[in-house]
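Scroll down for the structure; my scribbles are underneath it.
With one protein chain held back, the other chains of the complex are shown just where they sit.
Letters A and B mark the chains as written, and numbering starts fresh at 1 in each.
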Amino acid sequence: MKPAKTLATLLLLLLVFNLAGCYDRRDIERRTAILAIGIDKNPEDEKGLEVTAQIAIYHNVGKTVGGSEEGGEGAPIQVTTVQGPSIGTALEKLAGMVNNPIFLGHTMLLAISQEAAAQGIYPLLDYFLRNNDFRRKSWLIITPGSAKELLALTSPLHPLPPFYILTSLESLANNKAIPIMRFEDFIFRFNSPSKQPVAVMLRAAGDKVELEGLAAFDRERMVGRLSPAELRIFLYLSQAKGRGLINLLEPTSGQIEFSYEIRNSNRRVLTKVEEKKLSFVIDLWVEGNIIENPGQVDLDDEAIIKALEQRLSAQLAGECQRLIRKIQRELKTDILNLSEYVRARHPHYYKDVDWSEEFPTVAIKVQATTHIRRLGLRRK
Amino acid sequence: MAQKKRPIKLKELTAQRKKERILQNPPRELTGDLNIDLSLLDKLLHRSADIVIREFTLSAGEGIGVGLVYADALVDKQVIDQDIMQPLMHLARLSHLDQILTKDNAFQYVEEHLLTIGEIRITNKLDAILGGVLYGDTAILLDGSSFAILANTKGWSMRTPSEPNVEAVVRGPREGFTETLIVNLGLIRRRLKDPDLSVEIMEIGKRSKTSISLLYVADLASPELIRRLRQRLKNISIDGIVDSGYIEQLIEDSTISPFPQILSTERPDKVVANLLEGRAAILVDGTPFALIAPAVWAQFFHSPEDYYERSHIATFIRLIRLLAMTFSLTLPAIYIAFTSFHPEMLPTTLALAIAAARSRVPFSLFLETLIMETMVEVLREASVRLPGPIGPTIGIVGGLVLGDAAVGAGIVSPLTVIVVAITAIGSFASPSYSGAISFRILRYPLMFLAATFGFYGIIIGLILIVIHVASLHSLGVPYLAPYAPFHLEGQKDAILRLPWPYFWQRPTEIRPQDTERMPRPRGKNKVGGKPDHEGQ
Partner (left out) sequence: MKDSRKNQITSLQAAAIVASSIIGVGILTLPREVAAAAGTDGPLATLLGGGIAALLLLLLTKLGLRFPRHSLMEYSNMILGAILGRLLSLLFLVYWFLLTAILVRTFGEMVITAILPNTPLEIIIGIMLLLGAQLAAQDIKVFARIHEILLPLTIIPLLFLFLNSINAINPLHLLPILAFGPWPLIKGALATGLSFLGIESVLMLLPYYSKPQEAVKSHLYGILIPIVLYFTIVTMGLGTFGDTALQYLQWPALEQIRLAALPSMPSVFERLESIFIGIWVVVLFTSTGSLYLMVILGIRQLLGLKQQKRNRFYHYILTIPLFFLARLPQNVIAVETYARVISQAGIVLVIVGPGLLYLMALIRQKRGEEG
């Protein structure tokens, strides 16, 4: 009577389950979903934090997602700010203010103010790292103003404010205008000794967000910022296959001669150790199209195109060199992850030197090759 | 009482010996000795009960013996009575043929003057005779003649076999079994004119005395299987058998299991296909459902149509069915687990939509799903019981109106209705009603488990189901064959359905005596010969 026993076991288990109760059952609408979290320094308390949360109001969300006919007229989210010495205590305080337990499983955005990040970002992240619900694919962004301000922003472009920011970020990332730097990516860079973390910076401007550039970190401390223009160059130099515009100026008048759009970029990092001295050559290769030609440069000749390519290459290499100088001299943090190459290719050298001291002085040379592929619908 | 033992006459003894010798080693042609020939035919037809052998004496002449052999189910008895029996027994005498007929000329005379049947054939080949008899002809044998007359007496009267309504197919025969055993036997015989198709009739039920026939192809089905099946049938001791369901439950290996271990069908083509694979079928008088044993789990999502359609579409449809059956088993449980335990698994927009829709629903998600599932079962039951045209109407009215009203009233969330509807539709996609039932039942424990432990609970439930199913056997054949024990050749007709030329081998898990149904393809000389089977 084996099946009898199986069935009896099944029934017994069922009974046990029902007597034991359902410890973790909590229907989705009985959880307070926090869609975005902002972290600022507490203006009143030097050591304290100010945590801002965007809480979904389900019966008002109805109309904004899924095409449900129901849904109230009120705002779909509520922005609540709490203060506390740590993330955990602040969220605990928040939990006391809402009617259901806090649920971080759908948090899409973690915004941290520059001020707070400059003091050290790791203490702000550890809570989320240990939390099982918090999703690793949330975006981590740094804002120069206050995170509270960023989260309070509402845009007519999307009924749900956190989705407006999220979709903006994703669209930028799809266009290769920003690196994909989500929570997980940040943490892995942070935890790898041969890498340095970076984070995208966004600024609230009225009812819009504006790309502010890239925050550069030295381990957990934010040490500086790349402007949006520098961010483009950074993308060419990292593995992100970045895209972007280069304007070539007429040498005499300073007018824009023509604009070249990089559609695809790639780079190779060559390393060399000579006499215990390390040097890098970054071999940059880009291809793209001419998208605007206000200077009416004659394009109808292969030789001219070649010459233009050379000018573009020189300009690109110069801009890269400038950015690298800024990173080496000013930021002094290896956000290009060059040490990863040293670790992989020269393990003994890497073991022997202290890379963070070596980095600002190491020789880095950029070579650029540019290809003009297409001219658009005009011949000249 | 004490009868004196009469010494057997030498002549009788030699005749007996001769008969035995011939029966031992059947020739290919008639011998001319009526007694021996009839015995021979009887033996070749495995003494099947639907074969009638009639012996009588020609009414004229020197007492010439006549033998009629026909298949009861396939002949028009009126033709036999009026056009064969009457002339031979009656008209012969009236025609004053006494002086003319001798053993030597009787055959010719009967053929030329007495039989009032249009189409006759004369043959001395046993094969031809058997073929004719199994196709509704009547074989007329005369003593002293080594030829037989095959008279066309085809004509079977039966309830017009209507289209099977439980197992409908798009392409394939439209005939279904009826309630008459002999008609059903005819439906099978007509499709399988193999003299080796053996029909054993037995009576089960002390009061009902229901005729039950055990069908198998004698040189295909494993003798062990038939012995076991026969034994189990014989062991049944009950007052009455009303439907084949009785037999199914009385002979299956595990009656407590929710999974049926014997296939039931109302399609003769399905029975024939299974007989040809070496399985056995049980037909019960009074019910249009035949039983097929041994059955494996894979068969419960196979439809006979799969074998008639092109293989690509058949494979695709099998996958769809599997998906539908998985849905009908697990979807409500997964829904509960995702929304009540792991909402982080859902895409954010979907999660928000569900939460928004549920924000006004008074019941917990589990209770809501449970109520809706039960309501669907109630609706289904009601629409089956209601007479003819009202049934489907109630289904639609109940489903649409109630569901819509419930959503409108805010008692139920729309997604629950969708989930429950998909589940219900999924359970209809199974070609076997009894196979679908097991999943319908097991859905509830899974829902309870999901409501207690979320995804972990579902996995626990599925593990228990796998343990249980793996421990099942159908007449000694592992229920999960050909998946476990795995058999590569069997995979051609499991989830996949390869084109027919690939099916040169019969399913080996049921151990047919002859494993090949068509010549081995070239280059297939050694593999697939002896599969690695577990011991019994």
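Here, contacts are C-beta pairs under 8 Å (C-beta built on N, C-alpha and C of every residue); 3 or more make two chains touch, one makes a residue touch a chain.
Worth saying up front: this structure is predicted, and the values here are computed from it rather than measured.
Although it is not drawn here, the omitted chain touches the following shown chains in the complete assembly: A, B. Contact with the omitted chain, checked across B:250, B:322 or B:459, is made by B:459. From the set B:154, B:228 or B:342, the residue in touch with the chain omitted from the display is B:342, counting the whole complex.
Considering B:56, B:486 or B:500, the position touching the chain not shown turns out to be B:486 (whole complex).
Residues 337-338, 341-342, 344-350, 453-456, 458-460, 463-464, 466-467, 470-471, 478, 480, 483-486, 532-535 of chain B touch the missing chain (whole complex, contact as defined above).
Seen across the whole complex, the unshown chain contacts chain A at 2, 5-6, 9, 13, 16, 20, 23-24, 132, 135-137, 184, 187-188, 191-195, 340-341, 343-345, 347-348.
Just so we're on the same page, only the chains that are shown with their structure count from here on.
A separation of 65 Å divides the Cα centre of chain A from that of chain B. Across the interface of their complex, chain B is touched by residues 1-4, 6-7, 9-10, 13-14, 17-18, 20-22, 24-29, 31, 33, 35, 56, 58-59, 61-62, 64-66, 68, 70-71, 103, 105-106, 108, 133, 135 of chain A. Residues 254, 256-257, 339-341, 343-344, 346, 348-361, 364-366, 414, 445, 448-449, 451-454, 457, 460, 464, 467-468, 471-472 of chain B are the ones touching chain A in the complex.
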